[in-house]
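Note that this complex is displayed minus one protein chain, with the remaining chains in position.
Chain nomenclature is as follows: A, B and C, assigned in order of appearance, with residue numbering initiated at 1 for each chain independently.
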Amino acid sequence: MTPQQIAETVGKLVAERDMAGRRLGVQLVSVTPGGCVLRMTVQPDMVNSGGTCHGGVMFTLADSAFGYACNSFNRVAVAQQCDITYLKPVAVGTVLTATAELRETAGRSSVYDMTVRDEAGNTVALFRGLSREIGGEIIPGLGG
Amino acid sequence: MTPQQIAETVGKLVAERDMAGRRLGVQLVSVTPGGCVLRMTVQPDMVNSGGTCHGGVMFTLADSAFGYACNSFNRVAVAQQCDITYLKPVAVGTVLTATAELRETAGRSSVYDMTVRDEAGNTVALFRGLSREIGGEIIPGLGG
Amino acid sequence: MTPQQIAETVGKLVAERDMAGRRLGVQLVSVTPGGCVLRMTVQPDMVNSGGTCHGGVMFTLADSAFGYACNSFNRVAVAQQCDITYLKPVAVGTVLTATAELRETAGRSSVYDMTVRDEAGNTVALFRGLSREIGGEIIPGLGG
Partner (left out) sequence: MTPQQIAETVGKLVAERDMAGRRLGVQLVSVTPGGCVLRMTVQPDMVNSGGTCHGGVMFTLADSAFGYACNSFNRVAVAQQCDITYLKPVAVGTVLTATAELRETAGRSSVYDMTVRDEAGNTVALFRGLSREIGGEIIPGLGG
């Protein structure tokens, strides 16, 4: 299997198992080794008390993207630390896209950058995550 | 109205309007000026692909606590930047408690520390949030 | 004056006034609107107790880059929050390069990404900073 095939095979499994992402209607658009694109529409029950998209919902979308990306090599990795900066309030009905990119790897630790954008292409949140490989494969025997 | 009464009155309104928190079954245990305690049980549809509580769910719980705390003075505040560190995977069925505390205020900016614990009192995640007051009252005329 | 000329004119002034950067031997390689490149050699008196480059020294280099970049428009901006991830220990004698890039602007707030690399081009630290414009010009009347 090529790295791309591994990423897609693991991605399908993650998509099935990521119940919190599914609950929010998160859809996997594409996945590559170390990266992915997800999409989600902000629903009326996803708002905070101010009536705009809850920070936790944007975080969950970006964190799901982080999950696809850091598991795309078929090596089990967990999130250690994440930070998010909010740039723009997001209204109900907005279609959000989250893009994940591997920035750097050092031993078992890696840094991924996630960007959340609205339909107009405006960045609404920036998310950076630190992952750590803890040993083992997501799909044993698949390679990676 | 005393600051405590203001915090409770605003807290009730936030509890009604925080749809993303309600969707997760987040319950307001108590609120004080600058602080609060929330509770939530991890459900089977809140897991990540590894089968433990999704980081976005823990973040949303802590972020809701941040929301109650930073709005408890009846002055409209928004989150600018948040970071979370995960310390322990959390199983389905766990009752999580999130505690919010105001650490420091400087002009319109404040730093809040949120701590997420399981029933045994073990800390499972630490969350720090930077808020900014943007002017206006949550409940106009209430004071604060 | 073009934006590039403004960035260079302000850059010269910042280079003179950034005493903490000068103390570490930080040199301005280039500056553009929203970005810059700095260089510094790790000296024997810049180490931590483990004998490698002190995290605070790498931070100061990256933070100086942040300072050049977020002031390059001749509008006074201050750092609000910064985070750094260390990827590799750095030995005495290493020539470090810090690159600053503007990622996003939202109102008076902006996010900049700084990357610190060694001579071999390996990334040794990633730094993200949130700035806020507080009004006023660095060089009054210059434009920007």
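We take it that a residue touches a chain if its C-beta (ideal position, glycine included) is under 8 Å from a C-beta of that chain, and two chains touch if they have at least 3 such contacts.
Treat the numbers as computed from the prediction; the structure is a model and nothing was measured.
> Which of C:T32, C:Q81, C:T97 or C:T115 sits in contact with the chain that's absent?
C:Q81
> State which residues belonging to chain A touch the missing partner chain.
Residues 80-81, 83, 109, 130 of chain A touch the chain absent from view.
> On chain B, where is the contact patch with the chain that was removed from view?
Touching the chain left out of view, chain B contributes residues 83, 85, 87-88, 103-104, 106, 109, 111, 123, 126, 128, 130.
> For chain C, enumerate the residues touching the unshown chain of the complex.
13-14, 16-23, 44-51, 54-57, 59-61, 63-64, 67, 71, 76, 78-86, 89, 138
By definition in this document, only the chains that are shown with their structure count from here on.
> Going by C-alpha centres, which chain would you call the most central?
Checking distances from each chain centre to the full centroid gives A.
> So what's the Cα centroid distance for chain A and chain C, whole Å?
29
> Counting only Cα atoms for the centres, state how far chain B is from chain C in Å.
Those two chain centres are 34 Å apart.
> So, what's the distance in Å between the C-alpha centres of chain B and chain A?
From the centre of chain A to the centre of chain B is 22 Å.
> Residue numbers in chain B touching 2 or more other chains?
80-81, 83
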